[in-house]
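Only one protein chain is missing from this complex, and each of the others stays in its spot.
For reference, chains read A, B and C in written order, and residue numbers begin at 1 within each chain.
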Amino acid sequence: MTEPFRPAGEGLRTRLFQIIFESDTPLAKGFDIALIVTILASVLVVMLDSVDHLSAAHGEWFYWLEWGFTIVFTIELLVRIYILDKPLRYLRSFYGMIDLVAILPTWLMLLVPGTQTLVIVRLLRVLRIFRVLRLMQFVGEGRLLVGALKNSVRQIFLFLFTVFLLVTLFAALVYMIEPAEAGFTSIPMAIYWAIVTLTTVGYGDIVPITPLGQAISTLVMLIGYSIIAVPTGVFSAEVIRSIRADRYSDQACPGCGHDRHEKRALYCLKCGTWLDEETQDPNRPLENGKR
Amino acid sequence: MTEPFRPAGEGLRTRLFQIIFESDTPLAKGFDIALIVTILASVLVVMLDSVDHLSAAHGEWFYWLEWGFTIVFTIELLVRIYILDKPLRYLRSFYGMIDLVAILPTWLMLLVPGTQTLVIVRLLRVLRIFRVLRLMQFVGEGRLLVGALKNSVRQIFLFLFTVFLLVTLFAALVYMIEPAEAGFTSIPMAIYWAIVTLTTVGYGDIVPITPLGQAISTLVMLIGYSIIAVPTGVFSAEVIRSIRADRYSDQACPGCGHDRHEKRALYCLKCGTWLDEETQDPNRPLENGKR
Amino acid sequence: MTEPFRPAGEGLRTRLFQIIFESDTPLAKGFDIALIVTILASVLVVMLDSVDHLSAAHGEWFYWLEWGFTIVFTIELLVRIYILDKPLRYLRSFYGMIDLVAILPTWLMLLVPGTQTLVIVRLLRVLRIFRVLRLMQFVGEGRLLVGALKNSVRQIFLFLFTVFLLVTLFAALVYMIEPAEAGFTSIPMAIYWAIVTLTTVGYGDIVPITPLGQAISTLVMLIGYSIIAVPTGVFSAEVIRSIRADRYSDQACPGCGHDRHEKRALYCLKCGTWLDEETQDPNRPLENGKR
Partner (left out) sequence: MTEPFRPAGEGLRTRLFQIIFESDTPLAKGFDIALIVTILASVLVVMLDSVDHLSAAHGEWFYWLEWGFTIVFTIELLVRIYILDKPLRYLRSFYGMIDLVAILPTWLMLLVPGTQTLVIVRLLRVLRIFRVLRLMQFVGEGRLLVGALKNSVRQIFLFLFTVFLLVTLFAALVYMIEPAEAGFTSIPMAIYWAIVTLTTVGYGDIVPITPLGQAISTLVMLIGYSIIAVPTGVFSAEVIRSIRADRYSDQACPGCGHDRHEKRALYCLKCGTWLDEETQDPNRPLENGKR
């Protein structure tokens, strides 16, 4: 997604746009880094404020820091709105809503007493970092991973559905076998236990105590230990395919019929025939003198 | 497996067949989705009914909902039987038996008092969802995964047998070392511990307490942590092979009848005969001059 | 390894050899299966005998069953010795020693009182199953896995050494930070904790209780969670390489220079030229009429 709201004219707005919405100039990069640091600092303050003895000792500090961050983020949002030609469309976009959510809880706390529980919502600020990463050079890597995930999403859905089935059936089985004293008080509780076991988390808060229950739970463990191979195998295959897909074309050489040339090839590596222009990757720059 | 029981004539039965057993028309898709929702809802009711305080508060509701679902599923089964030309063969098939199992416990509860424990059997209804998934477009993905699993089943069996051996030997070793107070009261108990440890589940209900026992258990952990690479590697390789498998066409050579040529092949690799144009991958560009 | 001790003459010994040491005839296969079942049954008896209440109730049964199995295995070993031309060399081989170890503890119990603790040694019988699997068709799978393991053994050694380093350094760090009350009473204990954490087993018998210790342990967890990718990746790559290695030769076609033919190819799939005999896999059967 490219930012589609860039200002028409030249001048201050255009320059601010380059700093805030783009990432090419040193100033823009400095802004990006400052923004990440500020977001992380504000998130850290929210976290530390939740620790009782830190809150008791430094609560006032945290309070004013929070206000400082909120004012900084509010100014930033106002500048973004000022820059853009279609600010409302921005506010309704994903990143616009995150920007709003990042500052609203603190302002609400001022207006409406008793909205302290909204404090946690401020942690959503952390999502704003994604925007900055997107501007920096993590696009390629992210696209590769997301692409591989998208291609394997149906297999992974099938896998998760099978996990859900196994969990349900084993949970019901162990629920019938184990006494309630062991913690298996209901089927949902047994499902919780089955997921804890199958995913190899193994809290140990609920464990089978009868020999039969233990025997069945070792089965669940071995299944969980083995079927992790399924999503891993599917995803590995997908990543390998993605990496390879953009190196070779399947175009055959008109001279000798050899296929599997690298996309960048202009001449057949087997017989030296010029590979027809139309069969080439359109992104390749022309090298006329050579031809 | 294709449904082999389709009704011969036209009319109501054929139309019902298309809705219930197939998945091409909008009506059939709607039926599939309604069926999945109903199954999940009925499973949810069974689960919630097992929670004591929910059962106490809403038990009556759950009771009547259960009867509602049972009647719906019974009608559905009767319709299926009415549609099919060979209903008995259907009832003896896997999905037919699941259909029966899904409704029997509730009807039995009416006839035979004290069959409450069969309640859990109702959860097998969840297996009926597989049929619907099969009708929808998850066949390809499932076949890929199941195919890869089948191809690697011997390696995975060998792997599980090795795990079983390691578990037995380490369990016997730790059983000799650790005192019974630590929970290692018998070899089966020690095997339970060894599986909990090797699969990295780690409940913590039985843990070694002697230095030597702890040293050996770290060995078990490191082995379990490392050998997970084996099924994962085997399965990954298998998935990659499956994906690549469609580089082969099943077209036979007009010269010698050899099949299983790579799709890119222009000449038979057994007798050198030119493979007919029609047998080629349609995506390949024509190279007439050469030919 | 092939059994190198086969009897020279014909007659009873040769026939027994085919049944016991080979696996081609129905009788030999029946013997293999009977042997696996007997071994598993005898191991099961050893295990169940270690459970106090089963031992109290059925101890006598277990005692006589154990003697039964011991006598069967003793007869089997005597027959093996009778069959072979070099029985002493067999007894000094791996499988010969396992055969001996499988029966010695019970006979010793008779001769030397107070050798009850040797009981566990009997579990080594389970290793005898490997011999039978070797005879059956699991050789190929095992060779593939063992080959891939051998090829990646140096990488996996480096990986385990890095794990050992990380574990030592993090254990020392957390040992300094955490109080002894949390269970971190010595560096070896801290190493035990670090391995439990890094391998994601997570018993929970020793856990950090200070904020700094918890922060460091989350680092250990994330490292353990991530570096599992290393052995898995190395082993996957090795399996894929092994599978692929015996499909393609890198021999180039003398006609058009195309390489990457399947080993079974006799003619170039691009230009139909006959691939020179010397460049071919020597295992291929000659097809003279065709050529």
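Going forward, contacts are C-beta pairs under 8 Å (C-beta built on N, C-alpha and C of every residue); 3 or more make two chains touch, one makes a residue touch a chain.
The structure displayed is predicted, hence computed values, not measured ones.
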item: Options A:70, A:106 or A:236, residue touching the unrepresented chain; value: A:236
item: Absent-chain contact - pick from C:21, C:90, C:159 or C:267; value: C:159
item: Missing-chain contacts mapped onto chain A; value: 43, 46-48, 50-52, 117, 120, 123-124, 126-127, 129-130, 133, 138, 141-142, 144-145, 148, 156, 159-160, 163, 188-189, 191-192, 195-196, 198-205, 224, 228, 231-232, 234-236, 238-240, 243, 261-262, 264-274, 290
item: Chain B residues that touch the omitted chain in the full complex; value: 200-204, 232, 236
item: Hidden partner interface residues of chain C, rising order; value: 154-155, 157-159, 161, 165, 168-169, 172-173, 175-176, 185-189, 191, 197, 200-204, 207, 211, 214-215, 218, 221-222, 224-226, 228-230, 232-234, 236-237, 240-241, 250-252, 254-257, 259-260, 279
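In this text, only the chains that are shown with their structure count from here on.
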item: Interface residue overlap between copies chain A and chain C, same or different (over half shared); value: same
item: Whole-Å separation of chain centres (CA-atom averages), chain A against chain B; value: 29
item: Whole-Å gap separating chain A and chain C, where each centre is the average of the chain's CA atoms; value: 40
item: Interface hub residues of chain A, defined as touching at least two other chains; value: 200-204, 232, 236, 257
